[in-house]
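All remarks here apply to the structure that follows.
Apart from one protein chain that is not included, each protein chain of the complex appears where it belongs.
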Amino acid sequence: MKPAPFDYVAPASLDEAVGAMATGGGDAKVLAGGQSLIPMLALRLARPTLLVDINRLPGLDGIREASGLLEIGALVRQRALERWAATRSPLFAEVLRHVAHPPIRNRGTVVGNVVHADPASELPAVLLCLEGVVVARGPRGERMIPADRFYRAPLTTALGPDELATAVRFTLPPPEAGWGFAEVSRRHGDFALVGAVAVVTRGDDGAVSRARLAFFGAGGTPTRALAAEQALAGRTATPALLGEAARAAAAALSPDADIHATAAYRRQVAGTLAERTLAAALARCGGAR
Amino acid sequence: MGAKYFGAAVRRREDPRYLRGEGRFVDDMKLPGMLHAAFVRSPHAHARITAIRTEAAKRLPGVAHVFTFADLERWMKPLPLFGAIPPGLSARVPVMMRQIGQLALCRDEARHVGEIVAMVLASSRALAEDGCELVEVDYEPLPVLADVIAAARPDAPVLYPEWGDNIALSFKAGFGDVEAALRGADARVRERFVIPRYVGMPIETRGVVAQWDARDGALTTWNGTQVVHFVQQGLVAALGLPPHKIRVIAPDVGGGFGTKANGYAEDLLIPAAAIASRRPVKWIEDRREHMMGSAHARAQVHDIEIAARRDGTMLAVRDRIWVDLGAYNSWGIVLPYNTVAHLLGPHRVPNLDVECLGVVTTKTPNAPYRGAGRPETVFAMDRIVDCLARELSMDPAELRRKNYLTEADMPYELHIPYRDGNPLVYDSGDFRAGLEAALTAVDYPALRAEQARLRAQGIHRGIGLSGYVEGTAIGPYEGATVRLDPSGHAVVATGACCQGQGHETSFAQIAADALGIPLDWVTVVGGDTAAIPFGVGTFASRSAVNAGSSIHEASGRVKEKIVAAAAALLEAAPSDIEVADGTVAVRGAPGSATPLAAVIRAAIPTFARPGVSALDFEATVYHHQPTVTYTSAVHVAVVDVDTGTGAVALRRYLVAHDCGKVINPVIVEGQIHGGVAQGVGGGLLEEMVYDEQAQLLTGTFMDYLVPTAMELPDIETVHLEYPSPRNPLGVKGIGEGGAISPPAAIANAVEDALAPFGVRVTRTPLGPSVVLGLLGRA
Partner (left out) sequence: MTRTIRVTVNGQEHERAVEVRATLADFLREDLDLTGTHVGCEHGVCGACTVLLDGEPVRACLMLAVQADGLRITTIEGVAPADGLHPIQEAFWAKHGLQCGYCTPGIIMSASAFLRERPSPSREEIREMLAGHLCRCTGYHFIVEAIEAAAQALAPPTPRPTSPRE
C-alpha cells in the first residue's frame, strides 16, 4: 500500500505555506501529524499532487490559556495537550485518552484531528460543545470560523482549499461547571460507534443555568443537541428531566449505519450516553471531581 | 532415556534474535537486482474478462514487465487441491465432491473480489503499484453469489456451469435411529446458528521471494508458508522441474494459523516471474490484499436439533450444515468432515444424523484456520445444549455433567469414521473430569451466587461453558533426519515448519533427551525442502506428535550408533554404556568418561586402522501416524453486559484442558492463550463482511477488529494429563484447542447474562449493536 506520487514542500513560514496551498489549486494537502492523512495516501483514497509539510513552521506549537480561552496551535501534538491536561483539565485528559493510542497521539495534532472532521472523532464534538473557533489563514488573511459553522459533512469543513488552520480555540468551562464524557467503541482507542460530551453549570438555586451537549458518531458531523440544552436551561435537573432531554436529543439525530452499528443503535445509545454524561456533569458541578 | 528436558519450561532458544530485531522474515530478504511485484486484482465478485491492455503500464519508467495469463500460459496449471477423500472414508460415507483448481492468473473469468488478473514487476513496490493502476481491464459483470443458503438453492445462478448447481460437496453421516429417538423424547429443541466468516489474520502478511539460477537450472523460493513441501509439489507440477531443483524455504514466519498453509497463486506466480524475467522477484502482500486474497475461514450455518429425556439424558442430535466454501473448493473433505466428526464432542449421544453441504460462492476461498471446522461445530452443539438446558430448567453445567464421557468410557467409538478414514475412537481422556476441574477452578457455585447478587443491583453478569474433544495431529507422517557433526552436536532436520510455536526449542528438548547431549548442542532445521526430501507441514496441531515422534525415534537410533561406537572404543558391552550431557562412560567406571567428540573421532578411518565402528551417526525416520489422538477441554467465560449500550466485557476466561504429556509447559500455555485470543475475537469482534454484491466491506484493520490486550483478561489454565497411547511420547496436539470454544462459551455467557430478557443468541460476533438488537432496543 504505497502512496501515489506527489510533490512535497516544507515551507519555513506561514506565508510560504499559504502560497504553496494556493499553488496546489485545490490538489494540495497539509501534512501536520499525518496520522489521518498518511493512511489515506497509502490506501490511495487521497491523491494530492502536493503535500505542504507545516512541521517546520515556527510559533504553532503553543498551548495558551487566557481569559477562559484555551488556544492550541496547529503543531500541538495530542500527547502534549494530554500532558498539559493531566493537571489542568480532567475533561481534556479523559477525551484524549480515547483518541487512538499513544504512538498516534505523539504525532497526531489537535488541530489536525479537529479539521480532519471524521464524524466519529471526539475532538470535533468537544469543539462544538465548548463553542470553539477554528483560526484559519488563507491568501486573503486570517478568519475565525465558529464551531457551529465549521462542520459541513463527513471529512468536509468550511476551510477553503487554499486555507490552513493555524490554531483552535476552546472556550473553557468555568471552574464550577461539571463535565461528562462517554463513548462506546468496539475496542479501546477505536473510533466511537457513538459518543457524547456534556458541560453543565448549575446556579446557586440548584437549577441548571447552562447546558451544552454534543454527540459524535451520530451523523455526518458532530451535532449539538440544542433542543435538549434548551429543555434543561433554568430547570432543576431530576433524573426524569435528564431522561426526557436525552431522549429528545436522540430523536433529533440522523445517524448512519455501517458494518459496526445500525442507525437505530446509534440513536438509541446516543440517548443513553446523553443521560449518563449529563448526570456525570451535574455530579461534577461545583468543583466536585 | 533420561528425561532431562522433556517437560521442562526451558527458555526458547530462538528468542534472542527476535528480541534483537535480527529475525529473517521474507520481507527482510534482499537479493541483488531484485524486482518487486504487485498485482491487478478483480474489483468484481464475478465477471468475465474480455480484454486486458498493458501497454500504458509497460511504458511507465521503472516497470520492467507486465504479465497476464497469456504471457505465462505454459506454467498456468491449476493450483494444488487438498482434501481428497481417503478410501477408508469413502467406503463408509458416500460423498459427492467436485473440485476445480484455481488458475494463478484469471484466464477469462474472475470469481471473487481480489482474484489476480495481472502482475506488474518494477524496480520498487510503489512503482509496481503505479503500474497496476495503468493496466486496463474490460470486465463484464456476472451474477454474484453472496449468501451461502441462497447459493445452495437449485434456482441460484451457477458459478460453474458444468456443475448445474453450486453444491461442491454433499454427504450424510450418522448412526442409530434419530427419528425414533426424536419421537420418543421428552424435550426437543431446534435452532439455526450462524458462524460468520472470520480469519487467522497473522500480523505478518504473506510474502514470496524467488530466484532462478540459470547455471544450476534451479529455483530457490523463500515463502512465508506453513507447508514447504506442498508448495514444492505445486511448483514441480507447474514448472516441470524435478523436486531437487526446486528449493522452498520458509524463513522466520510471523504467524500462520492455517492461513499460510494453502496453495496460493502467488506461490507460483513469483517463481514464474523470476524465471520469465531472469531477475529475482519479491512480493510482499499488503494488508488490504491480505483481506481479500488470503484464505478466509469459518462461515457455516447449522440447523441443529437435540432431543433428550426429562432428566437431561441426551438421546439424539440432528444437524443440517451449510459450509460457505468461497469460489473454489480447494480443501475438499477437510472442513465439512471435520465439522461433522467433532459435532458430538464430549457428549454421549446414541443417535446422530448429519447432512452437510459445501457450497461455492463468489467470495475468497475458505480454508482451514485454527480449529478448522471444530469451532463452528462446537458453537452449534454448545449453543443447542444450553438451549436444551433452558428448556429443561437445568443448569448448563449440570446438563453437561450428566452427558459427558469419562475415563471409564475410553476407548469410546463413535460409529462414523474420522476424516482420515480410520475408525473414530476417542483414545484417552476424561471429559467429565475436565468439566469438574474447570468448574472447581472457577468456583462455579460462587460465580452463580455472585451473579444473583449483581443481578439484584442491575448488573448483568453471565457465565458460559463450552467443551470440545479434538482429533489432533493428523498424519500420515512428518519425518526427521538426525545427524551428528564431528563435534557431537546434532542437526535435526524435519518437514515441520515454524511460525512461532517454538520448534527450535521443543524439538531440541526431545532430541537432546534421546541422544544424551546438552540442549544447546541441538540445532533444529525446519521449513526447508533441501533439508529433508519428504514432508507434510505444520497445521492441524500435528507437529509435536508427528515430527516429535520421528525426532524421538531417529535420535534413539543415532544414540544406538553412539553406544555401539563407544562400546567398541571403550571395550565394554553396549548395555554398559551410558550417554549423558555429551559424555559417554562405562557404567560404574567414572574414569572411563569420554567426550562424545572423541567417540566420533575414533570412528574416522586412519591410514593405520579402520574406524572403531561405521562412520555413521545419522538416522532418518518417517514415523507413521495412521490416525489422530484426542485432546479435550472445557472453557468457562464470564461476561458483564451493559444493557444500555450492548457492550460485552469479558471479565474472566478459564481453560481446563488435556493435551497429553507436555514437552514444554510454557510453550503449551502460550499456545492456549493465543488460541483463546483468536476465539474471543471470533466471539466478540471479528467478521469478514460482504455486501449483497459480494463486495468485501472489511478492507483494513479499522474494519476487521483483532482483539487487543484491553478486550482480553488474564487467561487462567488448568492442566490435566491423559497421555496419548498412540505415539511413543504420549503427546497430543495443542496448537488449535484454545480457539475452539471461546465463541460458544461467550455466546452462552451473553445469553446467560440476558436470561431475564429471554434473549436467544444465534450468531457472533456479539458486538454492541448486535446485543442491543437482541434486546429489541436497536
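The first chain written gets the first letter, and so on, giving A and B; residue counts start at 1 in each chain.
One rule holds for everything that comes next: contacts are C-beta pairs under 8 Å (C-beta built on N, C-alpha and C of every residue); 3 or more make two chains touch, one makes a residue touch a chain.
None of the values given here were measured: they were computed from a predicted structure.
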Option touching the unshown chain, where B:Gly174, B:Gly254, B:Pro271 or B:Gly683 are the choices: B:Gly254
Residue in contact with the excluded chain [from B:Thr220, B:Asn403, B:Gln501 or B:Thr629]: B:Gln501
Residue among A:Gly26, A:Pro102, A:Pro154 or A:Pro174 touching the omitted chain: A:Pro102
Residue of B:Pro336, B:Gly421, B:Gly660 or B:Gly674 touching the missing chain in the full complex: B:Gly674
For subunit A, residues in touch with the removed chain: 1-8, 10, 31, 34-35, 38-39, 41-43, 51, 53, 55, 79, 100-104, 106-107, 187-189
Touch residues of subunit B, complete complex, unshown partner: 11-12, 14-25, 27-28, 30, 124, 126, 200-205, 252-255, 257, 284, 286-287, 499-502, 666-667, 669-670, 672-678, 700-702, 706, 708-710, 712, 714-715, 738
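As a convention for this text, only the chains that are shown with their structure count from here on.
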Mean-CA-position distance for subunit B and subunit A (Å): 44
Residues on subunit B engaged by subunit A in the complex (per definition of touch): 124-126, 129-130, 133, 286-288, 644-647, 685, 687, 689, 697-698, 700, 702-703, 705, 707-708, 710-711, 767-769, 772-773, 777-778
Interface residues, subunit A side, partner subunit B - complex: 1-5, 39, 43-44, 184, 186-191, 193, 259-262, 264-265, 268-269, 272-273, 276
